Every structure is written in structure tokens, then in C-alpha cells.
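Sharing a structure below in C-alpha cells format, with a few things to ask.
Every protein chain of the complex appears in place save one, which is left out.
And now, chain A:
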Amino acid sequence: MTRSDWTPDQPILEIENLSISFFTRLREIPAVMDFSCTVLPGEAMGLVGESGCGKSTVALAVMRYLGKNGRITGGSIRFKGRDLTQMSDDELRRIRGSEIAMIYQEPMASLNPAMRIGAQLAEVPMIHRGMAKAEAWALARQIVADVRLPDPDRILQAYPHQLSGGQQQRIVIAMALMSKPALLILDEPTTALDVTVEAGIVDLVKELAEKYGTSMLFISHNLGLVMEVCDRLTVMYSGEAVETGSVAEVFDRMRHPYTQALFRSIPLPGADKNSRPLVAIPGNFPLPHERPKGCNFGPRCDYFAEGRCNAGDIAMAEVGPRHESRCLRVNEIDWSAPPVAKATQGKAEIGEVVLRMEDLRKYYEVTGGGVFGGGPAKVVKANETLSFEARAGETLAIVGESGCGKSTFAKVLMGLETATSGKIMLYDRDIQNTPIEKRNTDTVSGVQMVFQNPFDTLNPSMTVGRQIIRALEIFGQGASDEDRRERMLQLLDLVKLPRAFADRMPRQLSGGQKQRVGIARAFAGGAKVVVADEPVSALDVSVQAAVTDLLMDIQRENGTTLLFISHDLSIVRYLSDRVMVMYLGHVVELGTTDQVFQPPYHPYTEALLSAVPIADTHVQKKRIVLEGDIPSAMNPPPGCPFQTRCRWKSQVPGGLCEREVPPVRHLAGGHQIKCHLSDEALTTMEPVIKIAAE
């Protein structure tokens, strides 16, 4: 190995014209083509794109970990001046983990389940610096304290499954920092975590990178997150970098149609489902072996010019200082033109009360386990005194982090579980104690659900048409088979899928198309109430907009009540009429969208709003990071469920928060808050999100 003449003012990482292919028996599948990017010391570079665009492949190529089938077919990756593509396995091993470290998407899966945390951490300096075991453990203890985990000694002795998701990710970060690497690669490090936990992790990463002067390659599909963390970003589409530049440049002066389309399809503050609807990107992502000639984005681009854009390969071109774009028509497009306004839609008519919940409670009993039971039974209070009404044609969003009881509530409503006490009234029928198998067809077809993961909810061995017809049969729709087939085709029209899809198998459909089938099935029996459980969170950004719009359109036509369960406040703000915020089984705030998104807030809502990353440089946000994790529902804190993490607690005199569950307070306009804070304290709250004047 030759010592290179690299000096710290030169780029840490220089990727030039990198091409990566995967080789299968049938063909070579190019995953990344002609990719270049430069990361300077101390700089954070974001890699943004939808799933399948090749961003993770680039990251793994830097680590030279492409599996058996992947190979770098061209270009170079220079790390501190040395070409990684030419290194031997031994040289690579010395760089991995010591100079380049990686943080992964799923912390649970990336930690060895059968090794203690301390052993996994101490391993790094023991390999790379030949440190003695005791010394390595002492260093591990120090780094664990550095990533702000409580009780480091206990954590070092723990196994990964004994920690929460957020703690596990902190451990993965600690592992990456054990040898103070020069480059940190983060592959969607917070996608599997809750938003308030994500905010804590993002803060930590930023702080530590600054402290140790580490450069970062930050991979994410979330533009808001990239804006918070990175200095520069590269947007990728279908294996190519399409635009690269500083965050401010790309966000405010974007020069590629794909970047523009991406920004127009995400719900930013100011978007509104009626007056300023989202613009979905038409068409689908091309499969790697079906990429078009010329510009990959061509077939979906509004500015496509026949004979030019599809003539041949397009190179990156300079459009500003350290700002490049892969578009032939950069200088011809009017970038400041507002999006072609879609016809604004009339607001859906809000009708009578369809669904009413009164003091609904759902408790689970968890026995001590063992062959003969034994051990005291514990009660998990999944839902506490849930009361609300939902009207026809209304969208009620239910917001909260994992474990807040929103899915339990959906199960009780659907009849998969029965309520412990309280009432669910659908029109004038009590359904809280009727499990789904005892409900009549009318009730079952009237309350339907759209599930989170479209990949698991369709039967893989039945055609799409057959699955919808099956739902029609169960709901007792249609007089004959021909009749039902006709209804099925109409449903495909309704969800804007071509009728030819009736004979396709689920595996031939993309994620967004599958979700459309799921929606068609939910509406097969003319559902009056549809529970949408995170319906778009498994989908790519550009598809999310289309599926959300579809739901809104169907709702407008049928006057359906939509209960939209989500953790994504941006999309909730965009489409819902009213919002219900849940924490540990309690409804902590309920009001119209405007009421919930404006002060006074419940302290939890405030933190939640602050935690959601917003991809807009004009938005100023107050930073509120919650300490610790969500308490276990098995062992909730006494008094107010949020008191352990609340930053306003000191404003309530006499430790009231620790003793009593706050009563529901009714503020002006039907706005409800479950909090002990006085009216004066509530009025002092400032808005979390401010949009700066341009």
C-alpha cells in the first residue's frame, strides 16, 4: 500500500463516475450509473431518492460490500486519496469500522442478539487498535455515556432485546463512533423509529459529528430530515444522480424536473387538499432493466422533449456554484412558474354523526406466563376513556407514536376485539360488544379498513379481480356472478386502475397499485366508515400523493367517514378536518386541524409538531426534544401519562401532574385538551412552526 499525499483540506470521499451492476443468471442489472459526488472533511452529504434508486447501493459500495452478485463496473471511490475499488480484502478490513463506519436502518437487526452490548462495542478498538479488553470496555462505557444513554454500566451488560428501539440505535451509533471514524455512513438511520425519538437521534448525530469532526454520508428518503442534518445533498433517480448542490441551493433553486416534482408531491405547510392539492408524479418508477433511452425521468417528466431527452445519455452539467443537474433543458424551463393548478375541489359536505364513541376502554390482561400461569396478572390499559364523534364525509386523523393505542382502537372498532367498557355507536347500533364474526353483513361492509402494508394484505395466489369479487360475495353485493364482475370492474375504475389489472396477480403490481386494490376492496360493500391505518407510510413519496388524493376523491364522492391513523403530521395537516392526538391510551388533544396545529397545544402535541422534519427552508421551527422513551403501557406513570417527559410540568404547582390524571378541558370551539396547565400558561405558548416571509 502506498502512502498517498492526502492532506486534510482535500475531500474525504471522492466518488467519480461510479457504476455498479448486479449480475444474475439472466442478465446484468445496472444499479448505479455514472455517479459522482465529493464529501469534504466535516461536511454532511445527503443522498435522497425513492426506494430502488440506488442510494443504499452507493453506500455499500463505499464499504465495498456488494454481496456475491454485485460488482463495481467502472469509476473510482477515493477515500482520503486512496482508491477503495483497488484495495485488497485485508486493507479493506482495516478501514472498515475504523475509518469508515456505518449506521443502519434497523437497529434491532444490526445488533447481534446473542452478544452483550459491551462485547459488541469493545470489539471495535480491540480489532483495530489492539486494545486490551478492560481498556476497551472502559472506552465503551465512556462512548455509551456520550450517546446519552442512562446507566451505562447496566447497558453494557444488557442484550440488545432488553433495550428500546431508540436505545438500540444509540448503541449502533456508539459502535460506529468507537474508533472515531473520518467518515460516517448513515443508511436511513431513523426510518424505523418514532418521530420524537428520531428528533433525539438526529440531534445526537449532528452534535457528535461536530464534536469529532466526522464527515457524513446521510441516506434518506425524507427531504425534511436531510435539510436538518446535511450541508449538501445529491438527489438520485433510477440509479443516477440527477441533481447535486448545497441544501439551500437545491431546496430553493432546484434545477431538475424530478427534484421539483418530488417537492410538489410532499405535503408542506400551506398545502391544502381542497385549494392547493399535491401534485403526484405520473407513472411508475422504471424497473432497472426497463430504463428508457436518454433521460430516465423522461417518461414521467412534464418538460419532456421528444427527440432530445430520449436521444442519448445525458451528462451532469454545472448550473451554479457546486450545483449540478442532469437535465438538457435546464436553461429553457421557467423554474419559478407555479405548478399547473389542478381544478380546486369543493369542500366535502360534512353530514350527520355516523360514529360515536363514549368512554371506550380497552384493557388487556397479561398473565405471568409459565405452564400453570402463576405470577400476578398485569393489566395493559391500551385505551382509556376514548370519547369522540365522527361525521359523514369527515376525515378524523388519529395521531400518536407506537404504543399509544391507536391500533387497538382500530381493532375494537373493527370488531377484532371487544371493548372492556364504554360504547361504540355506528348510526344507532351498539357494536362495542359484538365481535366481527357475530356482526351482520351490513355492519361489516359498513366499517372497513385499509391496511398499512399493501405487500402483506393481498393473497399472493389469487388474481386481483378474484379478491375484489370475493369481498363483494362476502358483503352480499350483486345478484349474479356477472353482476359482481361488473361491480368489480367499476371498483377498479374508482381506484383508477386499468380494467386489465383484474386478471393480474398481486406480485405483478407495484406498492402503490397494491394499495389501490386494498382501497377498492375496502369500498366494495359501500363502506360508510373506513379506518385507514397508516395507508401510505409504506409507500414512496411520489406514490403517497397519488394514493392520498385517491382516498380524498372517493371520500368526496361517497361521503365516507375516514379515520386516518398516522404518525406523519405533515400528511395529517394536509388532509384531515379534525385531529385526535393520543398518548399512552389517552386522548390528550382533540380539535379541528387548525386548532391542533396552532397554540395552545397540549405539551405532547407541541413536542410532536417540533419533531416532524419539514422540507422547507422558509419554515422556522422551535426545537423541542423529548427526553427518554415512551413509558411502557404495562407500567404507566402515575397521574398524567405524559408527566415523565413534559417540559411544562414545572408550571403546574403542587406536583398535581404526578398525582392526578388531568380532566378533559373544553376550550373555545370544541377544542379539547387533557392537561393541568392553567389558561394563562396555555396562552403563553408560541407557535412551533413559523413560516418566514420571503
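Everything that follows uses one rule, which is that a contact is a pair of C-beta atoms (placed from the backbone, for glycine too) under 8 Å apart; a residue touches a chain by one contact, two chains touch by 3 or more; residues count from 1.
By definition in this document, contacts and distances are computed from a predicted model.
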Chain not present in the shown complex, as UniProt names it (candidates "Cytochrome ubiquinol oxidase subunit I", "NADH:ubiquinone oxidoreductase 27 kD subunit", "1,2-phenylacetyl-CoA epoxidase subunit B" or "Peptide/nickel transport system permease protein"):
"Peptide/nickel transport system permease protein"
Of the candidates A:P11, A:G97 or A:G512, the residue in contact with the absent chain is A:G97
Full-complex touch with the removed chain, picking from A:I20, A:C53 or A:V124, is A:V124
Looking at the full complex, which residue from A:S110, A:T190, A:T593 or A:S610 touches the chain that isn't shown here?
A:S110
In the complete complex, which positions of chain A touch the hidden chain?
63, 65, 68, 93-98, 101-102, 104, 106, 109-115, 123-124, 127-128, 159, 161, 172, 175, 370-372, 374
